[in-house]
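Handing you this structure, nothing more for now.
Shown here: the complex without one of its protein chains, the others still in place.
Labels run A and B following the written order; every chain starts at residue 1.
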Amino acid sequence: MTGILTRLGNFYENTVFLYGAILLIIYALLALFSFLAIRTHLRKESYTNYNNLLTSDLAPGVTVLAPAYNEGLSIIMNVRSLLTLNYPLFEIVLINDGSTDDSLAQLVREFELVSVDFAYDAKIKTRPVTAIYKSKNPAYSKLTVIDKENGKSKADAVNAGINIASFNYFVCTDVDCILDKDALLKLLKPVLEEPSKRVIATGATLRIANSCEIDNGVVIRMKPPRQLLPRFQEMEYVRAFVLGKMGWSYINCVPNVSGGLGLFDKEVAIKAGGYDPQSFGEDMELMVRMARYSCDNGIDYAIRYIPETLCWTEAPATVQVFMRQRTRWARGLAQLMYSHFKMLFNPRYGRAGLITFPYNFFFELLAPIVEITGIIYYIYLIVSGHVNLPYALILLVFVYTYSIMITTAAILWDQIAFRNYRTWKEVFYLCSTAFMEFLLYHPLIVIFSLRGYYYFLTGKKHTWGNMQRQGFGQSKAAG
Amino acid sequence: MHSIFSGFNTTDTATWPWLDYFTGLPLVIQIAAVSIVVSVCFILFIQFRILQTRISGYRLQKRLDRINPIIDAVISDQVILRNDLMADGASVDNVPLDLSGFENPVFRRSANRQLLLERLISYRKSFGGKTGALLRRIYLELGLEKMSFSKMKSFRWNNKVKGIRELTDMDIIISDVNILPLTNSKRHELRSEARNAYIKLSKNEPFKFFDISTEPLLMWDQIELFKTITTTENIAVPNFARWVTYSNNKSIISFCLKLIVYYNQTDAAPAVVRLLDNKDHVLRAEAINCLGKLKYEEVEQQLIHIYSNQPLRCQIEILKAVGRFETGKSAAFLKQEFLYSTDFDIRKNAALSLVKSTHDPALITELMEASSEENQLIIKHSMNPLIKY
Partner (left out) sequence: MKNILVIDDDAIIQNVLEKVLVKEGFHVEVAGNGKEGLSKLDLMKYELVITDLMMPYANGFEIISKLKQHPNTANAAVIVVSSITHEASVMDSFKLGVDEYIRKPIMVGELILRVNKLLSNRSSNA
């Protein structure tokens, strides 16, 4: 009996050891790849003249989709800010998702809107659209406002926008996000300079707006958040985007283009079925479906990332709100892995099936579970007196310093590339946050993720059937 | 976890007690211990690098703050505010130019000369005409072109591109011997930059590589080339029909179609018409688009004739082209497509073209009456001046 237990214990130890070793190697590789990707990007950037695209009659049109629900406090300012984007041919489609405040009335008044008879083909099914507005004033001719019934999800609102979008590319954002004025130019460049593949999506770095100096929708000065929780998130974003996404982009394995800001190929997005209103992680879910659609239809696709910060978003500042956000993300991830499980190690889906999906499965989805079992096992070892304390401490310190090294490296890549923040004090302030992550921030993420998985397992299972029809029905019909 | 690799102990006869202790540890712990040291060193190194980056960024900013006002003062004195230049007949090459302002010792440092060069280029991007020409003269008189030429000799591709870019921005001729080898470089970015420069600056056959290039011309390159071709003064614009007819490179044909539209080369239309037999439907669609924008009405009947055999993309382009011709001869065709097609985009484009090409309000009223509710909405949509697309 004890023999079996010891063997099980050994097996577990070996697996966890292997798991940890692979994870550490992946991080080291990502750091290397992202460094190479950023270096190439910077070299190109040193002579790139965006003015050529900005002033070109050949620039492809872009539709900017901004869904809004009860954003009355800032909606006018945000729309005005979107209208100042630097790009020769674009439209802003604001989707008022059945707001119960006076958002629509404000928009109508400020931008001199009138209801128009707008004919469009609802290629993606959404909640009914009540009215579509255009401005009488030529100054706002780029603006279209959709008023629709509330669909209880960002996905449904964006889908309504995709249906009426005039151009072949759309940029999806949140109305409360602040975009860099050159965001469209920079997101489109990877699409236009790709030699052989079809770029179906591009993303850029997101940052936390909480402590930035912001004036009427323009970021005047970037600052790391003063509050601890948002500052942890800023650090996490720098690591996830500048180091993570850039590294994945280097080997064309980007798992996800964030919902805050991303540019998408409209045709592929529509054929893949649009955003899934039942999903808790609709941006990643769409990305997976678009990749899957491309593989199924022989489109040699690429998803690209650029290291520049082009979007600032308000981060949850209380543990309560943060918990809700992360629980939702974890639930979305679990949903996604479950419904696309067939992709795991499926060579038919190329890199997405062999690298991206397995990585997400083992090191994103399973990570919190592995960690929690590890802790339990550890406690058992301590209780039963099997643990060699100095060794255990060395291992702990090792993981601790390694994680700080990776995070600091990410901050360095960001600094080398863009010199964000005005003073070096602010940079070191952010670096210092990394030392506390292990004890304060990381446990929260693990717990909230497990909470999300729990909700996934016990939650409304009936949504599944719904989701399958939405997602796969359409992509099969289209293919 | 200590049990995993406990068998790996080496029996080294070390002389130092701590090394003895270390080699006695399990391999995993050894690796971990070494990694801790490496990580800590690396973290310190990174922190140092961050500080370094910050300091160099700060210094650059300070230099810019110091230098730019000096540059601006000289430029405004010698270029912007001079009276003799704007007079008719004044030649940029002959007016006196006092550049003693740039003899300031700060400009002996080559990094600062680079900043000066960049500032001159940004001025020249904003101001053309005689102002631009005088800025070019300053660039030459200060010998800054030597810096650009030496960048072209750098072994780094991005420096080469930068050098070429500076020279083309300043309209400096690069001899064919220097630029032609780069047009075949293995590095894509360098190749396309060299071609761009060649088209802009070569006096011989600027469009030569259109004949030989076999690889696709990327959209980004097309945008840059298009800008160069359409903004370079004194460029000898060839008849682009030549490549439409003879090139095997689809992206070059597609690019030439856009240039044909830009220069309104109506005599290229017959060559474009021959593309309607091309097997590639994307190219066909682009050819139809080009014919529509050229308003080449002679092809109207042919387009309607081939319409039913075309894929959706080409059909939509045909509908748009017919609308652009505005002859009104195809009203019956458009009406039929509008009333009976099952595809939404076809009906919408047919309606848009109908509204654009017919000047007969009776036809619209008649259509409204014959239409389904959705089609009526499409007509209203097409007629609304607030909706552009």
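Keep this in mind: a contact is a pair of C-beta atoms (placed from the backbone, for glycine too) under 8 Å apart; a residue touches a chain by one contact, two chains touch by 3 or more.
Keep in mind the model is a prediction, meaning the values are calculated, not measured.
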**Study point:** Chains still shown that are in contact with the chain withheld from the display
**Key:** A, B
Practice item. Out of B:Lys130, B:Lys208 or B:Lys329, point to the residue that touches the absent chain in the complete complex. Key: B:Lys130
Point to revise | Chain not shown: contacting residue from A:Phe33, A:Tyr69, A:Tyr120 or A:Tyr140 | key: A:Tyr140
**Study point:** Residue, one of A:Gly9, A:Gly72, A:Pro88 or A:Pro316, that touches the chain absent here
**Key:** A:Pro88
Revision key, fill the gap. Touching the hidden chain, out of A:Ala28, A:Val108, A:Ala131 or A:Val218, is A:Val218
Point to revise | For subunit A, the residues touching the chain missing from this view | key: 51, 54-57, 59, 80-81, 83-86, 88-89, 137-141, 181, 216-218
Point to revise | Footprint left on subunit B by the chain that the document does not show | key: 72, 76, 80-81, 86, 122-132, 388
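Quick note on the criterion: only the chains that are shown with their structure count from here on.
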Check your understanding: What is the distance in Å between the mean C-alpha positions of subunit A and subunit B?
Key -> 28
Check your understanding: Which residues, counting only subunit B, touch subunit A once they are in their complex?
Key -> 1-4, 25-26, 28-29, 32-33, 35-36, 39-40, 42-43, 46-47, 49-51, 53-55, 57, 125, 156-158, 161-162, 165, 188-189, 193, 215-216, 218-224, 226-227, 258, 262, 344-345, 348, 374, 377-378, 380-382, 384, 386-389
**Study point:** Complex contacts: residues of subunit A adjacent to subunit B
**Key:** 10, 13-14, 17, 43-44, 46-47, 49, 51-53, 55-60, 114, 116-119, 121, 134-136, 141, 166, 189, 191-196, 388, 391-392, 394-395, 397-398, 401-402, 404-405, 408-409, 411-412, 415-416, 419, 423-424, 427-428, 431
